[in-house]
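One structure is given below, encoded as structure tokens.
A single protein chain has been omitted from the complex, and every remaining protein chain is retained in its original position.
We just call them A and B in the order they show up, numbering each chain from 1.
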Amino acid sequence: MNKTRQLSFRLVRGTVAILIALLVAMVLVFISVEGDSIADKFSATAGALRNLLIAPLFDEGAGFNLKRLTDILAAMIPTIFTGLSVCVMFSANEFNLGGEGSAMLGAFSAAMGAIYIPFAGLASFSVGLATGLHILLCLLIAAVSCALMMLIPAVLKAKLQVSEMVCSLMLNYVVMYVIKYLMNTHLADKSKGLIQSFAFQPTAQIPQLVDNGSKLSWGFVIALGFVGITALFMYRSRWGYAIRMLGFNKDFVKYAGIRSGSMIVLSQLVGGLLAGLGGGIIMLGRYTTFSWGALPGYGWTGITIAILAGNNPIFVPFAAFFMAYLNKGCDLMATYAGVPSQLIDILQALIFLFFAAEQFLSRYRQKLVVRSAQKGLSAGGGKEARADA
Amino acid sequence: MLDFLQTLFRADFFFSILRITTPILFATLAAVIVEKAGISNIGLEGIMMISALFGSLCAYWASSWIAGLLAALLVGVLVALLMGVFAFNLKTDVILVGIAVNMIGSGGTLFLVKVITNLTEGKALASTTSLAVSANQIPSISIPLIRDIPLVGEILSGHSLLTYLAFALVFVTWVLLYKTAPGLNLRAVGENPHAASSVGVSVLKMRYVAIGLSGLMAGFGGAFMSMSYAAGWSQDMVAGRGFIALAAQAMGGGEPLGSMFSALLFGFAQAFGIKLSSKGVDSNLASPIPYVVTILGLLFFALFKRRSGSLRHRAHKKGASK
Partner (left out) sequence: MAENTYAVQMLGITKIYPNGIAANQDVDFCVREGEIHALMGENGAGKTTLMKMLFGLEEPSSGEIYIHGEYVQLTSPAVAIAHGIGMVHQHFMLVPSLTVAENMVLGMAPKKAGLFIDRERAIALTKQYAERFNLHVDPEAKVADIPVGMKQKVEILKALVRGAKILILDEPTAVLTTQETAELFKEFLRLKEQGFTLIFISHKLNEIMQITDRLSILRGGRFMGAHDTGAVSKEEISRLMVGRDVVLSVEKQPAQPTAPVLRVRDLEYTNAWGKKMLDKVSFTVRRGEILGIAGVEGNGQKELVDMLFNLSRPSAGTIEVNGENILGLSQRKIRDKRVSLVPEDRMLYGIAGEASIEENLIADRAHTKALNAGPFFRMRKIHALADALVRQYTVLCSSARQKVSMLSGGNIQKVVVAREFSNDPVLIIAQQPTRGIDVGATQFIRSKLVELSREGVAVLLVSADLNEVMELSDSLLVMYGGRIAAYFEDTAGLTDEQMGQYMLGLQTQSQQEIGRVCHE
């Protein structure tokens, strides 16, 4: 089977996977919409699906809705980062699921920087310089704190073969509770009714790209920049190369003299760094105080995105767009059709289950293989297709 | 300090350890069985969430805890078998299948509960607590004779039916794995699937049996969560117990009895945390204790394993030089 045929097979499979997920969604929507008769229910379902599939970009009269597009783009900012983070870690076959905790820790530590690092002095001298430096410093704190957090599962895995998965999952809870504790006790702005921090200094707020309330900040541009950086790291540097080889075959890596322990640690450090940046950027670009009381869910979406992108950073923005689009659709369905927005979780799980299913449609593929092998045999006498089993 | 310890080590504390260990133990046994067959089921968390929801709802609809329990078990097994279809037949990485089930367990259950009951408590939170009546909860049993023994009676008697069942299932699991024909097949499939299939044992079938049993156990765990531990289902109520169970399985060396002790350790940690917060320590500081203990447990277990490994190596070296 040649390359183009393999690619087209993948395309077909991906499309079918999405269609199946949408079909299941349709059934679930059908069950959940209100309606007195079957016909009523059908029309309600159709309406709801219109909300899911078309409304995220187009209004009733098929007019393009710019605000919703910017909403979607804004929602992509953190998930691009967590998607990239998962790409790097899963490429090394490290099933670190700490993206959730990292995103929260990153957001929290960036917020702390935004509140407590004194930049007022510099701002009186030059607002532009102060803003740039302050944001940079906050994001640096976010990235480093998350990289340090990931150091725990990474080192335990590399040195003692402790499951990075269980360890990182436990860390998510620890991070969440510790942040909640700090917020409740020491850091909350007691003058407010809700548990929230003091306001960020203006110098720490990432400026908006489009000022229409979508909260599409310059963070989006930074995210796209990191897509490029991560792609370069994975495909054009010795470290990314070693991480990918480790994921392909860890014995091979050992025999070739690549330090697999260091790569196990590095992949998770980079993963933590990226997820932490995502958390920090969304915090400084979207909010003015820190008020998260639970894990944000970006880590899980990141896993779906990485799987849709085949662990390739370049495809991450497209997958992130797709997921943000669906998410927006689910929100609209919830608003206008009364379908609970958590449908997105079921949709997401289904899409990635089928996407990652290697044997899905395998009969169809085997047919392709046999056909092309037989063609090869009749043409070349089967010299190339020698058995090595 | 001494005062605190005194209040800590009282009968009610030990009672609560057993109660808190119960769901972890169910999930741990699920992990033990499925790992013996060579499969990592990280979806236990999600299965428990889904089972907990359907258990609580069915108990309400049928006004019977038995119906609720059966529904929880059925749903647990079905979800697990569905995982099997993806993992074994469609060859999705079993870890990813687990992650997907956990996604459904956390967000999907919320969707279902909203659709099914039209209940909403605000936009983000939901639970079936308002539906739970004590008659639909799994009954507690006070054991004659034992309940009259001072201290011991206070600790051991009066638990939920499922708590006794969980500890009984440790023994049952051991018998199943080591004394029965299906258990033999299951272990063979886990250790050398080729050997098993070469004598006509269907590897696929045994894997389905194993994951189905793990679903059953997780179903018990879920039922306990929503019909005994708490009144009704609420969002993310399983709170990582499915993952803690994976750690307990690893620390118990994959054996039923050893894993039970690890589960008890985590139960202790959680009971301790709850006790602390009842003594006025911030609950956000006490809640992460079981998770920290899990990480530390894994760490010490790995250190211990490495040490005993190197000791064995040295013993051989000694033997060789003689």
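We adopt the following convention: a residue touches a chain if its C-beta (ideal position, glycine included) is under 8 Å from a C-beta of that chain, and two chains touch if they have at least 3 such contacts.
Note that the coordinates shown come from a computational prediction; the quantities given were computed from them, not determined experimentally.
Touch with the chain that is not drawn comes from one residue among A:Ile31, A:Val221, A:Ala256 or A:Ala294, which is A:Ala256. Of the options A:Arg13, A:Lys157, A:Lys180 or A:Arg244, the residue whose C-beta touches the omitted chain is A:Arg244. Per the touch definition above, the residue from B:Thr7, B:Ser130 or B:Thr180 contacting the chain not shown is B:Thr180. Taking the complete complex into account, residues 175, 179-182, 184-185, 187-188, 191-192, 194-202, 312-313, 316-317, 319-321 of chain B touch the chain not shown. If you put the missing chain back, the residues of chain A touching it would be 1, 232, 236-238, 241-242, 244-245, 248-249, 251-259, 362, 365-366, 369-370, 372-374, 376-377, 382, 384-389.
Methods note: only the chains that are shown with their structure count from here on.
One inter-chain figure worth recording: chain A and chain B are separated by 29 Å, centre to centre, where each centre is the mean of the chain's CA atoms. Note for the complex: chain B touches chain A at residues 42, 86, 89-93, 95-97, 99-101, 103-104, 106-108, 110-111, 114-115, 239-240, 243-244, 246-247, 250, 282, 284-285, 287-288, 291-292, 294-295, 298-299, 302-303, 306. Those residues of chain A that touch chain B in the shared complex are 28, 31-32, 95, 97, 152, 156, 160-163, 165-167, 169-171, 173-174, 177-178, 180-181, 184-185, 297, 300, 303, 307, 339-340, 342-346, 348-350, 352-354, 356-360, 362.
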